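Of the protein chains in this complex, one is absent; all others appear in place.
Up next, chain A:
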Amino acid sequence: MTIASGTVREAAIAAPPPTSAATSPARPRKRRQLTRNRWGYAYVAPFFLVFTAFSLYPFMYTAWVSLHETSLSNINGGTWVGLENYRELLQSEFFWNAARNTLTIGILATVPQLCMALGLAHLLNYKLRGRTFFRTVMLMPYATSIAAATLVFSQLFGRDYGLINTMLEAVGLDRIDWEAGTVSSQVAIAVIVTWRWTGYNALIYLAAMQSIPGELYEAAEIDGASKWKQFLHVTIPSLRPTILFTIVVSTIGAVQLFGEPLLFAGNGTTSGGASGQYQTLGLLMYQQGWSNFHIGQAATTAWAMFMIILVIVGVNAVIGRLRARADR
């Protein structure tokens, strides 16, 4: 995560050198500063109150619930089981199945999505007629609700009456039971995710591309670099922090993937297909908590997802820092 480390560097430059503040003679001055800033605290308080009530408290409460065996019927009681839920989770084949599916769907959705977004952004960065129109259109899938999008797609991917199968048959190919197969169902879900998020990422890339100095391209053009070479050697390196940012955000989204697989089933079941072939971690958590009423297990899964995200973000940050150091 170069973005974060970059901010830290800038912050270090902007901040006044840590000199007298910590030593005792400066005390009266510090207090005066605090008093002067009293209204500042009042202004930031609403955010922190809301944050405490709606983020920090649920977060800690989830941790506490994950140490109990408790059901939705008995949400405030339950018996203390320590780390038992975590031990069970790690031994549960349902968890590993969901983790595997989350990983494969995540890769199937994220990689093509970001590549396509990069390409689209590059094209839109040229001077085109009706550029604003194309940019707006690109953002439209993102503005569509998951429910609406998935309903349309599940009809496209329908086994008996789906449009795609009708077309496959029309050109003499076999129908595909999209939902029943592991690969086919995961590809179908990845398509929905990709459709929805490609434009969003493309706009982020586009914004970043526009801050690349035009002289770089002019210089490259004078040196005889083709558009493709320019893309490869000017655009991509300049976008590196942005790309890392979108990778992190998309990965977090992929780990939490929930709406698409839930709606893809078509009848609200949470098992993620007849053999759980597209049950993601998000779906498993929902099934444990809200279909089977085992809130303790669901909280455990939620924390496991949180840890996975922390690890992924951590790995990305380390990679980003190593790259930044290597560049220097």
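The working rule: a contact is a pair of C-beta atoms (placed from the backbone, for glycine too) under 8 Å apart; a residue touches a chain by one contact, two chains touch by 3 or more; residues count from 1.
We take it that contacts and distances are computed from a predicted model.
This figure omits one chain of the complex; the name its UniProt record holds, of "YeeE/YedE family protein", "4Fe-4S ferredoxin", "Chemotaxis protein CheX" or "Cellobiose transport system substrate-binding protein", is "Cellobiose transport system substrate-binding protein". The residue touching the chain not shown here, chosen from A:80, A:96 or A:133, is A:80. Although one chain is not drawn, the whole complex shows that of A:119, A:141 or A:158 it is A:158 that touches it. Listed for chain A, the residues touching the missing chain in the whole complex are 49, 52-53, 56-57, 60-61, 64, 68-69, 71-78, 80, 92-94, 151, 154-155, 158-161, 177, 180, 265-269, 271, 274-275, 290-294.
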